[in-house]
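The other protein chains are all here in position, but one chain of the complex has been omitted.
In this document, chain identifiers A, B, C, D and E correspond to the written order of the chains, with residue numbering beginning at 1 in each.
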Amino acid sequence: MSEKLTHLREDGSAHMVDVSDKAVTKRVATAQAVFNTREDVVPMLMTGNLPKGEALGTARIAGIMAAKRTWELVPLCHPLPISKVSVDFTAQQSSVIVTAQVTTKGVTGVEMEALTAASVAALTLYDMVKAVDKSATVTDIQVLAKSGGKSGDWERGQ
Amino acid sequence: MSEKLTHLREDGSAHMVDVSDKAVTKRVATAQAVFNTREDVVPMLMTGNLPKGEALGTARIAGIMAAKRTWELVPLCHPLPISKVSVDFTAQQSSVIVTAQVTTKGVTGVEMEALTAASVAALTLYDMVKAVDKSATVTDIQVLAKSGGKSGDWERGQ
Amino acid sequence: MSEKLTHLREDGSAHMVDVSDKAVTKRVATAQAVFNTREDVVPMLMTGNLPKGEALGTARIAGIMAAKRTWELVPLCHPLPISKVSVDFTAQQSSVIVTAQVTTKGVTGVEMEALTAASVAALTLYDMVKAVDKSATVTDIQVLAKSGGKSGDWERGQ
Amino acid sequence: MSEKLTHLREDGSAHMVDVSDKAVTKRVATAQAVFNTREDVVPMLMTGNLPKGEALGTARIAGIMAAKRTWELVPLCHPLPISKVSVDFTAQQSSVIVTAQVTTKGVTGVEMEALTAASVAALTLYDMVKAVDKSATVTDIQVLAKSGGKSGDWERGQ
Amino acid sequence: MSEKLTHLREDGSAHMVDVSDKAVTKRVATAQAVFNTREDVVPMLMTGNLPKGEALGTARIAGIMAAKRTWELVPLCHPLPISKVSVDFTAQQSSVIVTAQVTTKGVTGVEMEALTAASVAALTLYDMVKAVDKSATVTDIQVLAKSGGKSGDWERGQ
Partner (left out) sequence: MSEKLTHLREDGSAHMVDVSDKAVTKRVATAQAVFNTREDVVPMLMTGNLPKGEALGTARIAGIMAAKRTWELVPLCHPLPISKVSVDFTAQQSSVIVTAQVTTKGVTGVEMEALTAASVAALTLYDMVKAVDKSATVTDIQVLAKSGGKSGDWERGQ
């Protein structure tokens, strides 16, 4: 790996790096965020007993839409033609694991898009529970795996 | 605290709750996110030895701008006239603590805006270090304190 | 009613009219759109038999988020502090009625916001069924009722 | 045609479908919306007798700009490199027909973009006449024709 | 006038200054931009001889819409409830003067909104003439006058 930050030039000033000569390939990234709350709040989010239980669905859409807008939020990110986004939720005893997967056929990886999708979905869960649990937190936002591109495949912990 | 999610109606469907009769008061919220990376990466972000060291400044602006757009990202958030935003960074041995404070004179609290500012600033740090540390994570996204509004002042852990 | 378009000046050029001296009052508007499709497609949207049936929920969130962005879409609309949005769906034999209600405490009415919410929710339904029914249409986009403001209450057909 | 909604997965949850392996081809879609108002209002919109008659021009720009933002409005739409947009108006006795045509060289069709352009242009007409005709409506939002892509050419009513 | 930049804190870091205690008053700002091109291009923009001459109308709408989005573009600007925007054009021999006026009833001035409206309208003129005059320029972007707020009325050159 390089030993300096690619987004800073020699004098330390920020720029959006040139990707015009990079190859267009299929790239996939998976990221997660963990939403931690009280044990009794988790079932409220899952809401399986209500005719319509739109808490997770709302967070899912928030994550998908945020993935598409990553380049508007993260200043030095390139706009990318996103090909696919999915956001999934797994209930644990007192937490919900948010997993986001993003695919592109483009010149840069989509780690930022996957991280943004997972983070905004988790923040949307917080928004929904904050009246019942102000102390809820979001932790473990991280890339789980990526594939495609010159740097090749990568998987956390391997 | 109430025992159901305010953002879901009786049948579980989502809505944006009515705040038209809530009082306009000054409200402040402080939130944090912790960016964890390798010990040798932290000084690259602080970049005190470069003529211009814009890594933290870039993340700060990303956080401030994201706070203003929270209502575009989190589906059931109300648009708010934000009065003030600050984002600060504290270097630890192998992490950077991001603290965001948001103020409004409005009808709802600004916890979501402070959380969004901290989260997007932390994601921007990840964007800058991902070429040198793919394994970096963001943890401990949480509200630290809030004041103003009917529910009164609140501080984490008290 | 006035006999010329308020959004055009004497010479016919467009402007955003001055509302700085209008009173802040609570205003509510209700609007609808009707989504017409094949009879066998309606149950696919209602998806009551799937564990998660997120078609309507997705359209609902799309409508709510679009209401907040009306001023970005309709050039001469004023930005408004939206207080509440709800979007509801009623299945008919071969159509789905979308009803949107928007509330503000502001200086202008929210008819445009309610119309935009209903329209974008209906377009989102089209997006979901277009692979099975290209011929689906959206009709009867209209304001059903409004209240508040100097011009007083109004209800369609009365 | 397929017999289930492509935007929902097996369990009914929403996702943005994977288009990374679809071919890049030139695709065109034409859609319309009909704006219905009082007979005496139509000439106000056409404003041929004013030095500048910017009512239709304003709605046209609104439609063109909305086409480019379709992916921000419709949650499961893919961002697309739009190549061309035109929006046209035909006055009838008590209505204005809005026709929008969108072209892309991309991996998915542009029906949603054409529908969004026509709808937002029609809503902008409503915004301009609402002070003189609250009862105006938008009807007959539909795709008229599409070409390009694997599913081939399609024309309404054929 | 103060002798340091209000947008930088003691250590030089940027923040969005606190306006939560400022009074809500009516504020107006007028700004201009001058678009310079070849003498034969000016009449193409005025297009008085075409049935529809939408060059200036398009730039006007661009300016009005940009005024509303100033806070999204200029990082430390506060979101404001804009009450009115007008954009006007005056043809000179080889230039077009763009004048924008913005009104708010809010806690901060609207100079940035007026400057943004004038600038984006002028850039839109450039976009329209760039195929016939790459050398066109925009000059003299400046505030002409402002009123309202604690600092009182101000007029350029007085």
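Here, contacts are C-beta pairs under 8 Å (C-beta built on N, C-alpha and C of every residue); 3 or more make two chains touch, one makes a residue touch a chain.
Values in this document were obtained by computation on a predicted structure and should not be read as measured data.
Novice: In the complete assembly, which of D:4, D:22, D:105 or D:156 touches the absent chain?
Specialist: Checking each option in D:4, D:22, D:105 or D:156, the one touching the absent chain turns out to be D:105.
Novice: Out of E:28, E:85, E:98 or E:115, which is the one that touches the chain we can't see?
Specialist: In the full complex, the listed residue that touches the missing chain is E:115.
Novice: Tell me which stretches of subunit A touch the chain missing from the display.
Specialist: Within subunit A, the residues that touch the unshown chain are 9, 13-21, 71-72, 75-76, 78-81, 106-107.
Novice: Since one chain has been left out of the picture, which residues of subunit D touch it in the full complex?
Specialist: Subunit D touches the chain not shown through residues 26, 57, 60-61, 64-65, 68-69, 79, 81-88, 103-105.
Novice: In the complete complex, which positions of subunit E touch the hidden chain?
Specialist: Given the touch definition above, subunit E has residues 1-8, 11-14, 44-45, 47, 50-55, 57-58, 61-62, 65-66, 69, 72-77, 111-112, 115-116, 119-120, 122-124, 126-143, 146, 154, 156 touching the missing chain.
Everything that follows uses one rule, which is that only the chains that are shown with their structure count from here on.
Novice: Can you spot which option in A-C, C-D or C-E is basically B-C again, with over half of the contact pairs the same by residue number?
Specialist: Equivalent contacts to B-C are found in C-E.
Novice: Does C-D or A-D have more contacting C-beta pairs?
Specialist: C-D
Novice: Note the rotational component of the Cα superposition from subunit A to subunit E, reported as an angle of 0 to 180 degrees in steps of 5.
Specialist: 180
Novice: Roughly how far is subunit D from subunit E, centre to centre by C-alpha average, rounded to an integer in Å?
Specialist: Averaging C-alpha atoms per chain gives centres 30 Å apart.
Novice: Can you work out the whole-Å distance between the CA centroids of subunit A and subunit B?
Specialist: Those two chain centres are 16 Å apart.
Novice: Which positions in subunit B touch two or more other chains at once?
Specialist: Residues 13-14, 57, 61, 65, 69, 72, 75-76, 79, 81 of subunit B each touch two or more of the other chains.
Novice: Based on which chains are in contact, what kind of graph results: line, ring, star, complete or other?
Specialist: Looks like something else, not a line, ring, star or complete graph.
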